[in-house]
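Take a look at subunit A:
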Amino acid sequence: MNITTLAFILLSVMAVGSAIMMLLSKSPVHSILWLIVVFFAISGHYVLLNAQFLAVVNIIVYAGAIMVLFLFVVMLMNLNADTEPVKNYRMQLIGVISGGALLLVILSAVMKMDIQQPVQMKVGDQGLISNLGKTLFTNYVIPFEISSVLFLSAMIGAVVIGKKD
Partner candidate 1 sequence: MGSYITFPELLIWLPLLAGIICFFAKKEHAAKSIAILFSLILLGISATSLFYTDAKYINWNAVNYFYPNNIGNTFYVALDGTGRLLTFLTALAFPIILLATSKNSYKNPSSFYGLMLLSQAGLMGVFCSMDALLFYFFWELALIPVYFLCSRWGGEKRIQATFKFFVYTFGGSLLMLIGIIYVYLHTPERFFEDGTHAAHSFALNYFYRAQLSAGDQNWLFWLFFAAFAVKMPVFPFHTWQPDTYDQSPTSVTMVLSGVMVKMGLFGVIRWLIPLFPLAAERYSHLVITLAIIGIIYASCIALVQDNLKKLVAYSSIAHIGLMCASLFAMNQISFQGVMLQMFNHGINIIGLWIVIDLIEKKTGVKNISQLSGIAHKAPVLTIMLVIMALANIALPLTNAFPGEFLMFTGLYMFNPWYGAIAAVGIILAAVYTLKMIQRVFYGDSNAITDQVTDISFFQKLVLGIIVCLIFLIGVYPQPVIDLTKDAAVALIGRTK
Partner candidate 2 sequence: MDIKAYLVLSLTLFTIGIIGVLVRRNAIIIFMCVELMLNAVNLLLVAFSKMHALSTAVKTSAAYAADAQIFVFFIMVVAAAEVSVGLAIIVMLYRNTHSVDVNFLNRLKN
């Protein structure tokens, strides 16, 4: 039971717990906050895996930008109160059951595998910014270019949909 394992467990509990909390909390604002916690936990995992770049990006992009965007929208609609007055418990039950069943099935399938390959923790240089940067701008320059199209269409989308007329 070394420190790594301990950290792993801690972060995992944190991630799962706050994910569940996000699910349960009535007010959207709380959900968003809980989700941010989850992202932080996941970033912690990245750090644990020595994927520094992703850890940073995760914090900045997700916890920072995206979630704040969500927060803005929620505020804008001031959905701080309970947005789902009528609950459909049967639907929820069915949902939980089927989701759980899916989890079980996948796990039962995957756990049969024979890979005893451990995961490299804390060391390894693939995750370093320099490495990733190099790969990104040598091997992956074309996907990088092309993904710009996504943003262009997102932009237009903002124009077409968001713009009042």
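Regarding selection, all candidates are chains of the complex that A comes from, given by their letters.
In this section, a contact is a pair of C-beta atoms (placed from the backbone, for glycine too) under 8 Å apart; a residue touches a chain by one contact, two chains touch by 3 or more; residues count from 1.
Bear in mind that the values here come from a model prediction, so they are computed numbers and not experimental data.
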item	value
In-complex contact partner of subunit A, selected from candidates 1 or 2	2
Parts of subunit A lying in touch with candidate 2, wherever the complex brings them together	4-5, 8, 12, 15-16, 19-20, 22-23, 28, 31-32, 35, 38-39, 42, 45-46, 49-51, 53-54, 57-58, 61-62, 65-66, 69-70, 73-74, 76-77, 79, 83-84, 88, 91-92, 94-96, 98-100, 102-103, 106-107, 110-111, 115, 117-121, 124-127, 131-132, 135-136, 139-140, 143, 147, 150-151, 153-155, 157-158, 161-162
